[in-house]
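One protein chain is absent from this view; the other protein chains keep their places.
Take a look at chain A:
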Amino acid sequence: MTGVLQKSPTRSGQTLARRRRRVPPLVPIILGALLVLALTYVLPPFRNYQLATVGAYFTVTAGLTVLTGLNGQLSLGHGALMATGAYTFALAQNRWLSMPLSVLAAILTTTLAGVVIGLAAARLRGPYLAGLTLAVAVVVPSVTSTFDETFNSDMGLSVALDPPPGVVPMEQWQAWLCWAGALVTAFLLATLVRGRFGRDLRAVRDDETAARLAGVHVARTQVIAFVVSAACAGLAGVLFAFLAQSVSPGAFPLTLSLFLVMAIVIGGLGRLVGALLGAVLLVALPALAQTASERSGSQHLEGNLALVIFGVVLVVVMLAAPGGLASIHTNFRRKR
């Protein structure tokens, strides 16, 4: 028993060498911010708009990968949560025209929705959970047509926005704000899942009974995970409303939720880097589909083509690198 404390130098040397280095989350975040800032000065406006869209997508995929990848809860309703955030933002903005206030209102509303759905979700597993979140994805857009005085039905609402400060071009301003939201979100998430809470999330995902016996409050952990990722989706919704300067049910279809899930799987489940790669694909692949359908001259093709391309990429990536794109780098390092 006294041997417990004495460790031979070789043993501790070994373990130190094999220990995974923990990079403080602030370093990649600051580097990312600098990179984005630099890019916004050299990219043409349309590319800046796309860059901004990547940031908005990253905000939601980051939260979703924590929920699905780390905690094992599949959500097909995150598109609807984004819609919740977007509409709240639009309504608040049109009334008060105060960005911070509207953003706060949007996040709070989505968080509240997350609490309600999360409480129900914590009681459901597998296909039932998928069914619940799917129902959310279907119901939320239809709310807009039921209360069409408030939400203006399928036409949606335009969002009143202050102009960008000074001489900053709109697209550059959009990229800044979207990436500010994305990077703050990523930083908070990375900090949250670094220590014990992250371990608890993954323990619950892997074996609920063992986690419970180890002292983890399973339901609470699941609800917190859902709420956190809902808040991220809410913020992403805000960013999308800000980008489009309007909100409409058509911007948050069921396919959006499916795309989000596919993106985090392709990127690498449970990893923020994977969520980032997924966000890039969410912008790049539809753009590709658009180019292709423009060439073929069929407008009809575009939406379906994006889905097809995503499906193909998903299958190929899963066959080549089951851990997703983010795992390729690590596999390579390990092989060397």
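Observations on the structure shown:
Keep this in mind: a residue touches a chain if its C-beta (ideal position, glycine included) is under 8 Å from a C-beta of that chain, and two chains touch if they have at least 3 such contacts; residues count from 1.
The rule is simple: contacts and distances are computed from a predicted model.
With the options "Branched-chain amino acid transport system ATP-binding protein", "Hydrogenase", "NADH-quinone oxidoreductase subunit J" or "Electron transfer flavoprotein subunit beta" in hand, the undepicted chain maps to the protein name "Branched-chain amino acid transport system ATP-binding protein" (source: UniProt). When the whole complex is considered, the residue among A:Val216, A:Cys232, A:Ala289 or A:Ala326 that touches the unshown chain is A:Val216. Contacts to the hidden chain, counted on chain A, fall at residues 1, 3-5, 7, 11, 14-15, 18-20, 195-196, 199-200, 202-203, 205-207, 209-218, 220, 270.
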